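Excluded from the complex is one protein chain; the other protein chains are retained at their positions.
Chains here go by letter, A, B, C, D and E, matching the order in which they are written, and residues are numbered from 1 within each.
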Amino acid sequence: MKVTRRAEFSASHICSSPQLSPDENRAIYGEGANPHGHGHNYVLEVTVEGEPDPVTGMVMDLKHLKQVIQEEVIDPMDHRFLNREVAPFDRVIPTAENLAMEIWRRLAPRLASDKTRLDCVRLFETEDLYVEYRGELA
Amino acid sequence: MKVTRRAEFSASHICSSPQLSPDENRAIYGEGANPHGHGHNYVLEVTVEGEPDPVTGMVMDLKHLKQVIQEEVIDPMDHRFLNREVAPFDRVIPTAENLAMEIWRRLAPRLASDKTRLDCVRLFETEDLYVEYRGELA
Amino acid sequence: MKVTRRAEFSASHICSSPQLSPDENRAIYGEGANPHGHGHNYVLEVTVEGEPDPVTGMVMDLKHLKQVIQEEVIDPMDHRFLNREVAPFDRVIPTAENLAMEIWRRLAPRLASDKTRLDCVRLFETEDLYVEYRGELA
Amino acid sequence: MKVTRRAEFSASHICSSPQLSPDENRAIYGEGANPHGHGHNYVLEVTVEGEPDPVTGMVMDLKHLKQVIQEEVIDPMDHRFLNREVAPFDRVIPTAENLAMEIWRRLAPRLASDKTRLDCVRLFETEDLYVEYRGELA
Amino acid sequence: MKVTRRAEFSASHICSSPQLSPDENRAIYGEGANPHGHGHNYVLEVTVEGEPDPVTGMVMDLKHLKQVIQEEVIDPMDHRFLNREVAPFDRVIPTAENLAMEIWRRLAPRLASDKTRLDCVRLFETEDLYVEYRGELA
Partner (left out) sequence: MKVTRRAEFSASHICSSPQLSPDENRAIYGEGANPHGHGHNYVLEVTVEGEPDPVTGMVMDLKHLKQVIQEEVIDPMDHRFLNREVAPFDRVIPTAENLAMEIWRRLAPRLASDKTRLDCVRLFETEDLYVEYRGELA
């Protein structure tokens, strides 16, 4: 049984690599490399897998799931400029892929128990583009 | 090849366990434990897996799939108070998890053939919360 | 300039009139007259009209708008059985139309100022059915 | 007859006024006043009013409408930091209200003809918040 | 008080005028002029205005509204090639504008009563393009 909770946050980012020239960055990331940054309403779906508890009929306490997402993702990332305000994006390019991996790293230990494990992080950068990450548990 | 059909139904439910005290129920289910009940527009996605038939080019007859969902889920559950009107929710807490398992139990035998099997039941309780169940075939 | 804020709440209701016979109620409201009640995820859109303030560039403080919707609609109606727990629906049938009028009555005085007025209440009962009400200010 | 075309762009902005103190800005705009900026996927709906042409059966050439939106809004604003890269937002706070008014100013003269006029600019900052502006034609 | 009901239908059409040359048709309608036709999932929103009945609390019987839309629009247009199978589109170009006007003509007399009138027909040709028509009552 899998349970998925959706959340949203608004953030801005710059996609460009210091290992690449401005022309290379522009060729790879297009307008995303604009050094002033640009923004998105990110939509995050967090999927937890587990067996429903025989007494409660629930895989996990949904208020707890919401609280963990709030503490690990929404509070530190909402209304932030990711490259400048959220580690490790001062040194890691905040592509949707890297952002999903970082969200996995933050959530997986908090959502692992003897009954549950983080199954998938899905991150929509726009309506038409999303990434899914199924990582290793820490 | 997987084919998914979406359907909606409106129902009300109470999430509370007779094995728990009122305070415990309130702590676990929050407002969902309100003894008067509350309601949702549930969105159901039913996924069937199989090989497309070489003549028809279809995994299964979509009118049949729609009819089975209608008979097994929509007719008995739409506009119902689940705890009071739909078995087994007189004795099983109608959490999204238990509801998805019950829908699986109802649909799996009807959608199993030599060519097809029920693959997944996905149930949205709200836009921001859904469960997925892949059960065993009866 | 109009500003619209969306909010959601889950509630259950019964649509039937004590002035009508059970058969008449069933004829008019269909399954909605089920005496056990059924539920919806209501989506509410509240539109306020006014001139943007020259200093803030905003028609009104959005945190205040959210707070008023929370206090007047979400807190009293979310996870409630409207007929039994929310006045005046003990004596007024909670159709979408009557619900929108009641929401107007609750919000209009709170959102009226020398600069702003409530313009419209839009209430979705399902994805495929909504009502809009533009009432008189109290 | 009204025709509405939807378009999207991603941008970042800061909502704070130089006429206000940091504390006042934080009180009014909340996290939106973060000096590093944050971003959104803005959704824009542009509505043109007119009579369908008797020969073409269309209010206006939809490719032209798309092109005007592209030139006046998407090209200059997509993937931009509004406060730093898009006039007049170096001196006007880019709230949704001010952004809608600026988009009106850019589009209205381009979409006015003997047969058509700009009717409304609707701008979604998030799924749950949008503004509508019906201005005067230049 | 306004009540809006949404419905969908799938149809194909060709947008080209016999009064225009093939080059002119291609210039005006673009790919829409393809003589083989192409198709859409049209989404229709029908808005009726009226006063809620004091006994029922409803502007009109929603089952009746659904039935009228079914009879006048869905049954004759769903899964049809509009230019070839649905009058008057054998001689009128089925642009979204003309389609909305025809739907108005079909629905307005059926939805007019001493208590109600058709207020608006909104037709989405795609997610990003829709028309709204408020006609005269016959």
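One rule holds in what follows: a contact is a pair of C-beta atoms (placed from the backbone, for glycine too) under 8 Å apart; a residue touches a chain by one contact, two chains touch by 3 or more.
Everything numeric here is computed off the predicted structure, so don't read it as measured data.
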Among the chains presented, those that the missing one touches: A, B, E
Hidden-chain contact residue, picked from the options A:E8, A:D78 or A:E97: A:E97
Chain B residues touching the omitted chain (full complex): 1-7, 47, 52, 55-59, 61-63
Missing-chain contacts mapped onto chain E: 8, 10-13, 30-32, 34, 36-41, 78-81, 84-85, 126-127
Chain A, residues in touch with the chain not shown (by the definition above): 15, 17, 19-20, 28-30, 92-98, 100-101, 127-133
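Heads up, the rule we're going with is that only the chains that are shown with their structure count from here on.
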Least hop count linking chain B to chain E through chains in contact: 2
CA centroid of chain C to CA centroid of chain D, Å: 29
For chain C, residues that touch 2 or more chains besides their own: 30, 127
Chain pairs that touch, as defined at the top of this document: A-B, A-D, B-C, C-D, C-E, D-E
